[in-house]
Structure formats: structure tokens, C-alpha cells
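Here's the structure, in C-alpha cells; my notes come after.
Every protein chain but one is kept in place in this view of the complex.
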Amino acid sequence: MALPAKKQTRKGKNPMSETQKIIEIEVLRYLPESDQAPHSEVYKVPFTDDMSVLQGAQYIKDHFDGSLTFRWSCRMAICGSCGMMINGIPKLSCETFIRDYYPNRISIEALANFPIEKDLVVDLSGFIEKLESIQPYIIPKEPRTLAQGEYIQTPAQFAEYIQFTSCINCTLCYAACPQVGLNPDFIGPAAMALLHRYNMDSRDGGQAQRMELVASEEGVYNCSAVGYCSEVCPKHVDPGNAVNVNKINAAKDYFLRFLSPKGGSK
Amino acid sequence: MKTRKRSNAPIFWGLFGAGGMIAALVGPMLVFITGIAVPLGILLPADTMSYPKMLAFAQNFIGKGFIFVVISLFLWHAAHRIFHSLHEIGIHAGFGAKLLCYGVAFAATVISAVVLLGLGF
Partner (left out) sequence: MDGWWKKNPFYVEYMVHEGTALFVAAYAITLLVGLVRLGQGEAAWNGWLAAMQNPLSVVCHLAILVAIAYHAFTWFKLFPLTMPPIVVNGKRVEPGVVVGSGWTAAVVVGLALLGLVWRIAA
């Protein structure tokens, strides 16, 4: 029995021994100081199989155009900085790999549904305001002194909100949500996930206070259960669930508000 | 402190949800029975929906309730979905479209109640 011919070894580690692979990366560029509107530029980027799309952007910046501007930090999918539209889909560029697109062209753009500040950088100030607006802190059920000691929380109580603590504020979910696109005032998935994280925390008593926003015209009823937010979330937070479960809570608040002696929320 | 307007969506969303659940549970079989099986004489006797039988069903308390719930909730469900889909495909027809969509559901609710009550017990 003849042995198969030995293939090229240490693929990618010794580029001189095989043809260097080149990927075309099309970038939506926008320099506000000189451009009237965003426009595409195509770069031919040499790559190895271990390279992420983020590294592709870094190659472009290092070798072709130093003005290319984009956010990144940890390069390991935990800081949430490097989100962008990659072939029309919101992804973290540090955990998206060039090899999965080769030989087709990769198109990268700033995240959808946000104003573009420059190149791949979007204006997140609206998002930050939304996060702040949901009161993202424990609102105690009653005043508590240090002498009373720490809150006791069972594993079952912990399980009720832990999933929603995983959000890294990458805003892929806002880029994914067509309702955010149609109504930029919609509070949106990540803010609702954070809200739900506090509402579901046994230490928190702020549900009534947060309800005004949930039940408002900027609240959960903008959602039409597309579910793409949860689909793209890199941390499996399931923000879509946070939004939709709160439709039930807001409906209860709407119909039962006249029954409670305190009147529920306004 | 920004005062926010409370949305009245829960009413329509609640009707949408109830209608969607009913449509999911009984919709397929109902369509099969009334639109395919009985007209073609498959599986069920040819006179399943004869006038005397249907009248008796519609005069029965449970039958009335069933017919009313199916017609009205199916339409409240569809009105909500269609109205929002218009918005999504770029037809922002506003209050007029809202009135038309939910108006049809409302009209159907009233008409079926009137007819069902008119059929007596």
C-alpha cells in the first residue's frame, strides 16, 4: 500500500513555502472632515488562517491607510468594542475569521442603526443615555443599614437574573433590531436586558419605578418579536426575551394599575 | 425628569396574543374542516355543516362562544400584525391605517355578536 504524498506542513506558518492568500476587504469609509458621504474602498489584504477580520482592519491601517478608524481593545470578545457589519451581519470583528469568507470579498461597515462618526466608529451617545435611563443599580426594597449585613441570595434567585448580567454593551443587538432602525427612540434590547437584570434581582425593589419607561411609547411595545437581537448576541444574553417578558409585565401594569392602593406606576 | 407617555399598546397586544394562540391551536384543523374536508366530503359526513346542524351549533351557548371567539380574535390578531407589517415595509400610513385595520376587527366583532345573538338560543 502506497502512502499518500506528504502535504505541505505547518500551513500558514511558513508563507514562503505556499502562495500567500489574499482576501479583498471592502470598507465603507467616511472621513467627516473631507467626505460628503460614505464611500467604499477595496483593499487586498494578505492573510493567514488564524486572522480575524479585526486583524484585517488593523493590516489595512498599518499598511494601506493609516486614517482608517475603528474601535477595538481586548481582541477576545469581552470588551464589546469591535462590533461592525460584516457582509451585512452585525458581528464582533475579533471573533470573525477571514478564512470563513475566503475566497469571497468581505464587506465591512459601521454598525447599522447608529449615526456614523467616522469610518467604522458610530455615535453611541444615544445608547449610553438609554442605559442610564433604566436606573441600572439596585433600588432597595426598603432602607437597609450596614449593620443588617449582606443580602442573602440563593442559587435559584441568582439563576433568575445571571444570564442578563453577561451583556458587554457591544450594541450588535441594536444593529440587528429593525424596530430600532424604524424608531431610534425605542429603548432597545440591551437596555431592556439591563433593566430586566435589576428587576429580576431579589435584592432589588425598583420594578414600579422602572415600569414607566417599560410601558411608555419608547418602551417594549416597539418590539415585534423579530428575535434577531438574541440571535446575534455574542454573549447569549437573550435580550429579546428580556424585552418580550416585560410586555407581559407592562400589560399587567396597564390593566391592574387601578386596583393597587398605591396605583402601581403612573 | 422626562415625563413619558404611557402606551395603549397592551390592549391591542393582548388581543393579538389571544388571537394568535387560538389561531395556532384550532386554526389549521378548522380550515381543513370547513374549507377542505366538508366541501370535498372527506373524513366527515357530507351533512356535517348542514343548516339544521349549524343553526343548532350557533344557538348553543358554547357554539356561540366558539364562533364569536374565533372570528373576532383571529381578526384582532391579524389587524395588529398587518398594521405593524405595513409600518415595517415603509408604509407609514399612520392613524388612517390603524383605523382601517383595527376597524375591520371591531366591525367583525360587532357583526358576529349581533348575528349570533339574533340567532337566539
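The first chain written gets the first letter, and so on, giving A and B; residue counts start at 1 in each chain.
Everything below uses one rule, namely that a residue touches a chain if its C-beta (ideal position, glycine included) is under 8 Å from a C-beta of that chain, and two chains touch if they have at least 3 such contacts.
All values reported here derive from a predicted model rather than from experimental measurement.
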Ask   = Residue-wise, where is subunit B in contact with the chain that is not depicted?
value = 19-21, 23-36, 38-40, 43-45, 47-49, 51, 53-55, 57-58, 67, 70-71, 74-75, 77-79, 81-82, 84-85, 88-90, 104, 108, 111-112, 115-116, 118-119
Query = Going by the touch rule given at the top, which residues of subunit A touch the chain that is not shown?
reply = 88-89, 156, 159, 178, 181-182, 224-228, 230-231, 238, 240-241, 244-245, 247-248
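To be clear about the criterion, only the chains that are shown with their structure count from here on.
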Inquiry  = Can you work out the whole-Å distance between the CA centroids of subunit A and subunit B?
reply    = 38
Remark   = Residue set of subunit A touching subunit B in the complex reads 178, 182, 212-213, 215-219, 221, 224, 247, 250-251, 254-255, 266
Ask   = Mind pulling up the subunit B residues that touch subunit A in the complex?
value = 4-11, 13-14, 84, 87-88
